[in-house]
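Left out: one protein chain. Kept in place: all the others.
Letters A, B and C mark the chains as written, and numbering starts fresh at 1 in each.
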Amino acid sequence: MVGKTQNKRHWSVGVHQLFKKIGIKQIAYVPDGGLAQLIKRCQDDRSIRSVVLTTEEEGVAQMAGAWLGGERGVLLTQSGGVGNCINMLSMIQECRIPLLSLVSMRGEWGETFPWQVPMGQSTIPALEAANVIVHHVGEAEKVLETVNAAAKLAFDANRAVSVIISQRISDSEAKG
Amino acid sequence: MALKKKTSWSNAVFKTLKENNVKQIAYVPDAGHTSLIEKAIDDNIVKPISLTSEQEGIAVLSGAWLGGDAGALLLQSSGVGNIINMLSMANECRFPLLMLVTMRGEWGEFNPWQVPMGQATQAVLEASGVIVHRAEEPQDIAETVEAAAKLAFEAGRMVAVLIGQRVVGVKDWAK
Amino acid sequence: MTQKLKFSLQRRQVVHQILENRGDAAVVTGIGNAVHDVASANDDPKNMYLAGVMGGACMVAFGIALAQPDRRIIVITGDGELLAGIGSLATIGVEQPENLFIIVIDNQAYGATGNQHTHTGRGVDLVGIAKASNFKNTALITNEKELQAQIPNIYQKPGPYFAVIKVVSKSSPRINAPKDGTYVSRRFRSAVAGEDA
Partner (left out) sequence: MGIQPKIVLDRRTVVKEILKDRGDLLLVTGLGAPTWDAAAVGDHINNFYLWGAMGGAALTGLGLALAQPNRRILVITGDGEMLMGVGGLATISVKKPPNLAICILDNQRYGETGMQETHTQHGVNLSKMASGAGIKNTSIVYTKNELKKAIPIFYEETGPVFVNIKVTDKPAPMTLPPRDGPLLKNRFRENLLGHI
């Protein structure tokens, strides 16, 4: 299902290196095709604890706990999962806890599954309504710098920031 | 203090729900909806469904509609943040959906933690394609629910009635 | 169908007893009564009060447990809060954090919203769900003797641990716990992770 399996030039290489450089110790995710390569790199890295969730809101809570305990983490989710997080994000906003999330989009560029479209189209407005700063990236060569900027905004300026990775460049083929 | 107001509007709202043939009422217990929930439990025809999380309610009411029952979901504004992904099913299939949302995090709120979600409620619903009506006066609630029920069940739309915290009068209650 | 069992334990006393000799343990509370139960024992900087979200207490504590592997992290929450995020138990059961201890104060009602019955009063067995979620260390506590027998497990044995304590369905007076999230979160982080974290 992943067309470009473990491509060494894939953007996930640089993002994983960045995670290490900025001291990411926990990642949490519901498995997702769009971020499969990044997840795999993090799983193979013994310095990062990878946690599989039953639903994405658990990951928001876990990241809050990571920060409370003095560690940095990243939540990896598909756009559909964003719709499961909105209430839990109120804790992030209320406590002004840094939250970095990477969201792989469905329901936009070239989508062939109608059921993905409603949530895909409401992902960004829903995040913004929940006071999350959104960076959208549609070109592979810009993913790294965008995640880097988002990480600074999150961990140094104490904000909730989502990097939205367009379906155009995520790993998931438009299935159908 | 708020108790009397609450009872009077919930009587009228329950009557409206019945008149619109609502058969399933799903809810996560909430102080603002207490009286409506009790009426749903006591009614011989309405099937009350107590949920662990609000998103379950969207799925239940989708199934209800498939089976020929109209339904309503009673929730608090914070619960709106739990249903966003599940709403995509109602949106995609164009299921009618009627939600009565008691607001927190606005008028006279004392718990800061309720404010972010309360302030985001309407925007998040609208981002998900839900038509939002607000009711700020007790005497407007039943009429608004009536209009929302028509829009939901007759015109096949997702509609939320936000019942203002001013009406719900949350101050006397525990958080 | 609704169980009408009489329990004698008082929620506040129970929480005070558990936290009496907490040492350097950190505590995460669920919404509602749990906040007041914990705050009334002592407003310790190592308390994180989740005063306004349902279903997140266990996973917040889990994140802390990973970040602070040498410290015991105790969750004190209610049955309704736990149920709203019950899938977390499966996630934690898979991850097996040895320093995480979950204590559910179960009065079988949503205390915060008018004491409607939760599912636990109607046949839902939280301990059974925890066991099914791969928790090896679980307990159902219904009286003083069982409580006394279980408290050492929270402080002396490895987790993950899960206990349900059945208490009388009665709210206790509210305590003015700090409710500003930016304050409690930063106070907690300094106390638990140090000023430099």
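To be clear about the criterion, a residue touches a chain if its C-beta (ideal position, glycine included) is under 8 Å from a C-beta of that chain, and two chains touch if they have at least 3 such contacts.
Remember, predicted model here, so these are calculated numbers, not experimental data.
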{"item": "Left-out chain, listing which of the shown chains it touches", "value": "A, B, C"}
{"item": "Selected from C:G23, C:G123, C:P173 or C:G194 as touching the chain missing from the view", "value": "C:G123"}
{"item": "Full-complex contact with the absent chain, from B:S50, B:Q114, B:T144 or B:Q165", "value": "B:S50"}
{"item": "Contact partner of the left-out chain, one of A:G59, A:G80 or A:P98", "value": "A:G80"}
{"item": "Touch with the omitted chain, as defined above, among A:D32, A:E71, A:E94 or A:E108", "value": "A:D32"}
{"item": "Where the missing chain touches chain A, by residue", "value": "1-2, 30-33, 36, 39, 52, 54-55, 80, 84, 113-116, 119, 172, 175-176"}
{"item": "For chain B, the residues touching the chain missing from this view", "value": "23-24, 26, 47, 49-53, 55-69, 71, 85-86, 88-89, 92-95"}
{"item": "Touching residues on chain C - with respect to the absent chain", "value": "83-87, 90-91, 93-94, 119, 122-134"}
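Here is the rule we use: only the chains that are shown with their structure count from here on.
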{"item": "Whole-Å gap between the CA centroids of chain B and chain C", "value": "30"}
{"item": "Multi-partner residues of chain C (at least 2 other chains)", "value": "50, 52-55, 85, 181"}
{"item": "Residues of chain A touching at least two other chains", "value": "57, 87-88, 90-91, 94"}
{"item": "Of all residues in chain A, those that touch chain B in their complex", "value": "57, 80-91, 93-94, 114-119, 122, 125-126, 128-131"}
{"item": "Chain B residues within the chain A interface of the complex", "value": "55, 78-89, 91-92, 112-117, 120, 123-124, 126-129"}
{"item": "Chain B to chain C touching residues, read off their complex", "value": "28-31, 34, 37, 50, 52-53, 78, 111-114, 117, 173-175"}
